[in-house]
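The structure under discussion is supplied below as structure tokens; questions concerning it will follow.
Every protein chain except one is present and positioned as in the full complex.
Labels run A and B following the written order; every chain starts at residue 1.
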Amino acid sequence: MRVRRFSVVLAAAGALTLGLTACGGGDGGTTAKPGDSSLVSKAKNTKRVVIGTKWDQPGLGLNTGGSAPEGFDVDVATYIAKELAGDPNVQIEWKETKSDNREPFLENGTVDIVFASYSITEERKAKVTFGGPYIVAHQDTMVRADDTGIAKAKDLAGKRICQASGSNSYKRITDPPPDGELDLDAKLVGANSYSECVQKLTGNNLDAVTTDDLILAGFAGQSGKFKILGDPFTDEKYGVGLKKGDTKTCEAVNAAITKMYTDGTAKTLLDKWFGKAEGLTLPTEAPPAEGCA
Amino acid sequence: MSSQATLLFDAPGPRARLRNHALTVLALVALLAIAWFIYVRFDEKDQWAPEIWQPFIEARTWTGFILPGLIGTLKAAALAAVFALLFGAVFGLARLSDHRWVRVPAGVVVEFFRAIPLLLLIFFIFYLLPSLLGGGDYILFALVAGLTLYNGSVLAEVVRAGVLSVPRGQSEAAYAIGLRKTGVMVRILLPQAVTAMLPAIIAQLVVLLKDTALGFIVSYVDLLSMGFRIIPPNFPGALIPAAIVIGIIYIGLNMLLSAFAQWLEKRSRRSRKSSARPIAPPSAIPSLGPGAGPPSDVVTLK
Partner (left out) sequence: MDELIEYGPYLWEGFQVNLGLSAVCAVLSLVLGTILVSMRVSPTPVLRAAGTAYVNIVRNTPLTLILAFSALGLSDQIGLVFSEEPSTNGFWLVVMGLSAYTACFVCEALRSGINTVPFGQAEAARAIGLTFSQSLRMIILPQAFRAVISPLGSVMIAMIKNTTVAIAAGYLADVAFKMKDTFDTTGVSIPIFIGIALAFMAVILPIGLFTGWLAKRLAVAR
């Protein structure tokens, strides 16, 4: 998911330029132990990990009212947390991270690690160290199951597509490169979140929702009312968000991801969460790691 | 209710009674028609389907979503209420100060925060804090700070009007027996003013409680977020039932608070301990400038 709410990032950048670095550094110093401050050592010692996920995305991370959220991100997070701690009984505390608070939460130690449909981008790499990617999503389009008028992304010209506040996925449709992609003349329908977009799609005020296929698949799998076009046009590498500079944990995360794909867990999880969604091509091996520099 | 009816209408004679009966029947038919229309429209869209209402009679929905949401709402409301009351007390008294350099800035602050839309204020604080204090989770902070500044400013006006509503003779008498400024305020004016202010304060707290719902827009996990953002993806199609259930909770909470305010108002009317009359609930009308006499609404709403 492309998210434009970079205020916090920008704010952090602003803080740096304002010479508040000392303050930020002090924050880091209070949460980290002296010596080896990497998450992987901490997890091995304390057997506790605080994980941030989405709470409102079915299929990826959804708060279902229980003690832990449910979804693909959540299951991958659990697998990797166990690998990091080297203990299947590791204690996990779940926190909600939203598109606009992932970076600050990692920075100030509110969460140790983030699995929240977190696309790896150059801008974010400046603030966060990314493990993975553990899967690659593609922007795709979801329409009502009985809609025959839209078969590929190009058909969205003149149609009503959803503009979720804080996300700019819609720009790939409406704008030309570099900001966008397809430059089609689509009408925008406002919404506060993708979950709202999907609710609108059940009614007659919206023709299509366009964002990462994995996000769409979660909604499509919930009811038989929607179909995904299967006409992807971008790559969104979902990474594991780590505190900036924690390369030791990043290496461990990458090893865990490779293991997850080789021991068949990845396939089980992908089938479990996205097996029912049509129009989705699921990967069979780990996507190439980005490197932990 | 019947007293206003008789302000406008004389006791009905035989013809008027007949007309009233006819009107009653007509009104009933019209209301039933509206209700029927709504029922049918909902039915066409399967909004009465038992499976979308089912979740709301299950304990898990309440313990997992609604109660945590309610706690989020009440937490924001309670924090904001405490801070707003403090803010209101400080700025309300500051506006009554004899010193111009205290009175005027306090007036400017109060008038400013009363005049700008609360949502703009919340957004602004939400975006401002990280650049001042570094990264962190400022959603609750921004919501509470916004609610505090706005409602605190309204409460400041309530405090000012409350103190001014105590008859002049009270403070004159207090000065005459040798009390100083602080003594007059603390021992004579405030105790009487508080009685007069209470109903207006509680009316403002109802506004504050309702305004916590703005947290939905900045994705604070409150009752409204649970109802519109988290419950529907869990129970597809259950948006309208969720909205109705949480609507009832909000309405119930606010009616309880309003009933409490009315009870207090009645009690303070009866009570002879205070010589101040209950002041009108606060309004959004800015007064004529910092420290320029009592707010206009108090004058006109006697």
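Basically, a contact is a pair of C-beta atoms (placed from the backbone, for glycine too) under 8 Å apart; a residue touches a chain by one contact, two chains touch by 3 or more.
Given the structure is predicted, the values throughout are model-derived calculations rather than measurements.
Engineer: Would you mind spotting which of B:L74, B:L128, B:V194 or B:L264 touches the chain that isn't drawn?
Structural biologist: B:L128
Engineer: Specify the residue from the set B:L133, B:L179 or B:A243 that touches the hidden chain.
Structural biologist: Reading the full complex, the residue touching the unseen chain is B:A243.
Engineer: Tell me which stretches of chain B touch the chain missing from the display.
Structural biologist: Where chain B meets the chain not shown: residues 1, 3-10, 12, 16, 20, 23-24, 27-28, 31, 41-42, 45, 47, 112, 115-120, 123-124, 127-128, 131, 206, 210-214, 216-217, 224, 227-228, 239-240, 243, 246-247, 250-251, 254-255, 258, 283-288, 296-297, 299-301.
Engineer: Even though one chain is hidden, which residues of chain A still touch it in the full complex?
Structural biologist: These residues touch the chain not displayed: 4-7, 10-11, 14, 160, 163, 165-166, 187-192, 196, 199-200, 202-206.
FYI, only the chains that are shown with their structure count from here on.
Engineer: Between chain A and chain B, what distance separates the C-alpha centroids? Give it in angstrom.
Structural biologist: Going by mean C-alpha positions, chain A sits 39 Å from chain B.
Engineer: Can you list the chain A residues touching chain B in their complex?
Structural biologist: Within the complex, chain A touches chain B at residues 7-8, 10-12, 14-15, 18, 20, 23-24, 27, 55-58, 62-66, 96, 98, 100-101, 103-105, 107-108, 110, 192-193, 195-196, 198-199, 202, 219, 222-223.
Engineer: Over in the complex, which chain B residues touch chain A? Could you list them?
Structural biologist: Its residues touching chain A are 60-61, 63-65, 127, 130-131, 134-137, 139, 216-217, 219, 221, 228-230, 232-234, 236-237, 239.
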